[in-house]
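One structure is given below, represented as structure tokens, and several questions about it will come after.
Note that this complex is displayed minus one protein chain, with the remaining chains in position.
And now, chain A:
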Amino acid sequence: MREIKFNHVTFKYPNSQKILIDDQSFTLPTNKWISIVGHNGSGKSTIMRLLNGLLQPNKGQITIDNLVVNEQNLEEVHKLVGMVFQNPENQFVGSTVAEDVAFGLENYNVAPEEMPMIIKQALATVGMTKYENSLISDLSGGQKQRIAIAGVLAVRPQIIVLDEATSMLDPMGRESIMKLLRKLHDDGHYTIIMITHDLNEAELADHVLVLEQGKVLANGITEEVLSNSKLLKELQLAPATGEQIREKLISVGISVPDKYLKTEEMVRWLKQKLN
């Protein structure tokens, strides 16, 4: 897979005047970790639902390589683009972990005798093997999201979209999901697209897309986009911790590198300075 392309895409719901995505064209790289940031109502979730084929654009075209996302290709598109949603409670069909992971496989007519192995592999990837027969209602929020990711991985997608999938989790749950995403990213088989408000999460990505009122304001490599502090301030997005430290150090007259430092890089730089 080489690229995800939005070509003059416009979307509004029927019977609504509000245009949610307004004639937008952009390209996203594949096999990368991409963050999509923006305010509530900026069109982040709409963009991803268009990519998954859950919504169809009023104008324009979305392509994943040569595959056009439209109603004729929906099965292929759903298979290619897996989605994990915000509220872990509202995305499960099965009552046990194995049953729920199997739901996608059942939908794609996978033979029942092949399913146990695929389910085991998916659960092993997300570190939830021992919960195979547990009730989903007995799991924590972070564990539920990992099961949701396992359900997506089971159908072997190439793109995994997480729609604010960590926003309802406690810090531990959030960290476990971020670690898992890092692992999946390092595997190199997936394009991970994460919708988030949190720039601490966004800066972990390779690529960032900024949306506001249905328009793409920035689209590029993470350091380039997140160093545009003027844009982020206009959008009232709180900078990531590393950038906040950098701004504080500058304000008290300490000389810091004149480039965007991710939080981890800032910690390394400070450690070096203190040594």
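By our rule, contacts are C-beta pairs under 8 Å (C-beta built on N, C-alpha and C of every residue); 3 or more make two chains touch, one makes a residue touch a chain; residues count from 1.
We adopt the following convention: contacts and distances are computed from a predicted model.
Asks: Leaving aside the chains on screen, match the unshown one to its UniProt name from "Putative tricarboxylic transport membrane protein", "Heme exporter protein C", "Oxidoreductase" or "Energy-coupling factor transporter transmembrane protein EcfT".
Replies: Per the UniProt record, that chain is "Energy-coupling factor transporter transmembrane protein EcfT".
Asks: From the list A:43, A:57, A:104 or A:239, pick the residue that touches the absent chain.
Replies: A:104
Asks: For the full complex, which residue in A:29, A:94 or A:127 touches the chain that was left out?
Replies: Considering all chains, including the one not shown, the answer is A:94.
Asks: Which residue numbers on chain A touch the omitted chain?
Replies: Touching the missing chain: residues 49, 52, 54, 74-75, 78-79, 82-83, 85, 87, 89-96, 98-99, 102-112, 115, 119, 133-135, 137-138, 151-152, 155.
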